[in-house]
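Every protein chain except one is present and positioned as in the full complex.
Now for chain A:
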Amino acid sequence: MVTSIIRRLMQALFVILAMTVIVFIGVSVIGNPVDILINPDANQAERARVIAHYGLDQPLWKQYLLFLQGLLRGDFGDSFVYGRPALGLILERLPATLELAITALVIALVFGLPLGLYAGLYPGRISSRIIMSGSVLGFSLPTFWVGLMLVMVFSVELGWLPTNGRGPTLALFGVEWSFLTWEGMRHLILPAFNLALFKTSLILRLVRAGVQEVLPQDYVKFARAKGLRESRIIAVHVLKNLMIPVVTIIGLEFGSLIAFSVVTESIFAWPGMGKLIIDSINLLDRPVIVAYLMMMVLLFVVLNFIIDVCYTILDPRIRLDAKA
């Protein structure tokens, strides 16, 4: 177990290092951040001073080494645009993204699991067919369109919910959360549903497929023959056995909810990390881009590890040490 964790950490470090190289080269190929950041009225001498201030007058390899040096001290550098430490900027936006992602995931689970189970257990019923066709829509409708429709219907026409933005926040464990206030909850509903729609459909279909695969198995027949209650058969023998692929998908999708909820964040003006990274890419704000991508690599590594741990709990045949 311990060696496996260490091996994974080493892998993660290597991936992060590779990431910084790619991003450094990538951003420097696209264009010069100074041309975007600088006041157009500035003359050449003033431009040169700004370039020197950001350290962009150095050759790329030297910039990279300086960056690595800072990294050893836990310093990702100051954002070119915001003039503040890049890591701080990202962490500041993290709670907003996190609460949106978690809410969306909870919604996806609350709807996806039972509906999928139902559709799998009773595939012939009309209600099951309706659920399945609904999930096709959930899959194929583009997020931005659904988001705009939600806003049009629930905010503009009906006026039930606010159109966008994040509500007032309350501090919990020193972090500001908006789901603790009533207004905050109202602001959270639409973006969370928008984000959850695709995930709900995904989980629903996975669970349904799993149920149909597990049901004809001998151990389920045996459990029935033994006279076990139907609820126990479903909860213990069916659900537990179909959870492995579902857990994998939930884990990875949670990562992508955090890292790539850009579209929803833009439509609902949600001040999360997705908006920050898009702005940073548009402005070639290299320190923020690098810090963000490194955090995301770390996030996915951690998530994958948690998924693996869940496997061993769900299925004792899978050993963590044997894998990897």
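Definition applied: contacts are C-beta pairs under 8 Å (C-beta built on N, C-alpha and C of every residue); 3 or more make two chains touch, one makes a residue touch a chain; residues count from 1.
Basically, contacts and distances are computed from a predicted model.
A single chain of the complex does not appear, and UniProt lists its protein name as "Peptide/nickel transport system substrate-binding protein", one of "Peptide/nickel transport system substrate-binding protein", "3-isopropylmalate dehydratase small subunit", "Secreted protein" or "Succinate dehydrogenase".
Touching the chain that is not shown, out of A:I30, A:L68 or A:A235: A:I30 (per the contact rule at the top).
Considering A:G159, A:G174, A:G227 or A:P316, the position touching the chain not shown turns out to be A:G159 (whole complex). Residues touching the missing chain, restricted to chain A, are 30-32, 35-37, 39-47, 49-50, 53, 81-84, 89, 92-93, 148, 151-152, 155-156, 159, 162-166, 266-269, 271, 275-276, 279, 281-284 (touch as defined at the top).
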